[in-house]
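Of the protein chains in this complex, one is absent; all others appear in place.
And now, subunit A:
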Amino acid sequence: MTDHNGLILNELSKTFGDNQALNGIDLDVAPGEVVAVTGPSGAGKSTLCKCIAGLERPDSGSVFLGGREIAGDLPGGRGVAFLFESYALYPHKTVFENAASPLRVPGRSSSLSGAELADRIGRELDKLAIGHLADRLPSELSGGQKQRAALARALVQDNAAITMLDEPISHLDAKLRHRLRGEIKRELMARDAPAIWVTPDGLEALSVGDRVAVLIGGKIAQFGTPREIWENPASVEVARLIGDPPMNLLSARLQDRDGTVTAELDDGMHLILPPDSVERLVAASGKQSLQDGAVTIGVKPRDIRIIRLEDVGVMTSEVVSLEPFGKHSLVTLSLGKSFVRVKARDDMGVRPGERVGLRFTGPVTFFKAKTGSRIVTGWEEQGGETERRAVPAL
């Protein structure tokens, strides 16, 4: 069991009526660590935060914060700095008053004088580029400005026992989002308290989290470093959340023909699996034979290359659409009944309707078709190719 003075959740569960919002959540956030919680909407991200904050009472499980079980503490006694997804700005108070509210609670240890308080809030508002809006009411702000006002209110609480930000930068324009992502992260890391950053955006989670928890259907689908989650998604669901565009997922059936294992795609095309991939697959699946094993094959859009059809023995597909982004192009191709998206550095000037070949150039992840859980991530060179490369960490 994890042992530190940060946040530790054990077997946390919460049900609303028939809906199991949280199902046995184990999670820990060390002091000074930022854990990003990501997942599709309705996965229980906000409920998780509210259970930690004490706004919702978990049905079972325990919450430790600062080395102490806090289940019995009132929300106000937990020292939680919380940014609500809905902002929850007090409509009758100015931006300044809103941000000052947590520092003005009588009896709180933060013994800031009036001038110190004004200075602290002024700095935070300036950092979030809303210093000039201090005297405005929330109704006079745009969505992004409201979000930053709420963010200021959460971040001025330097002494918070934990900081939880529920979608802190989702309504900002791209430029500001990129800048603030780093600044907020640094501010949170400088504190001697754990922090949770909730975002539905998988890539944002990877970029801000020291570790990332992927929450799906009220369960932790995967909890690990951004690299682990990026390279070895634990399941098809996790793979679908991460990446822009996310991993390509193709159904396939494994066939063992006299020791040569192939993966048949749904339109009859097949990939020949190199022996080491087969060994790994066999070892990971715990079966003697791979015959008729239904799997889902995952390949990242950047790990597919478009090649000319002149090369023999390649998978052929038809270009459906082309989105040139400058440094790369996003090409959508039809492969049998499914679509494959390719992030191509060189789109070779393909046009919709054109037939091209595909080659997998990076790691391929195999998932169980039935449960969606990952079997193994291995290297796969496409049909006929013998070229081998280093296998990324398994």
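What we mean here is this: a residue touches a chain if its C-beta (ideal position, glycine included) is under 8 Å from a C-beta of that chain, and two chains touch if they have at least 3 such contacts; residues count from 1.
The criterion applied here is as follows: contacts and distances are computed from a predicted model.
Within the choices "Peptidoglycan-associated lipoprotein", "Sarcosine oxidase subunit alpha", "Carbohydrate ABC transporter permease" or "Glycine cleavage system H protein", the name that UniProt assigns to the complex's undisplayed chain is "Carbohydrate ABC transporter permease". Set against the missing chain, the residues A:Ile8, A:Ala21, A:Val34 or A:Ala53 yield one that touches it, A:Ala53.
From the set A:Asn10, A:Asn23, A:Ser101 or A:Ser251, the residue in touch with the chain omitted from the display is A:Ser101, counting the whole complex. Among the residues A:Phe64, A:Phe84, A:Trp197 or A:Phe223, only A:Phe84 touches the chain that is left out of the figure.
From the set A:Gly42, A:Gly76 or A:Pro275, the residue in touch with the chain omitted from the display is A:Gly76, counting the whole complex. Seen across the whole complex, the unshown chain contacts subunit A at 53-55, 74-78, 80-82, 84, 86, 88, 90-92, 101-102, 105, 107-108, 139, 153, 157.
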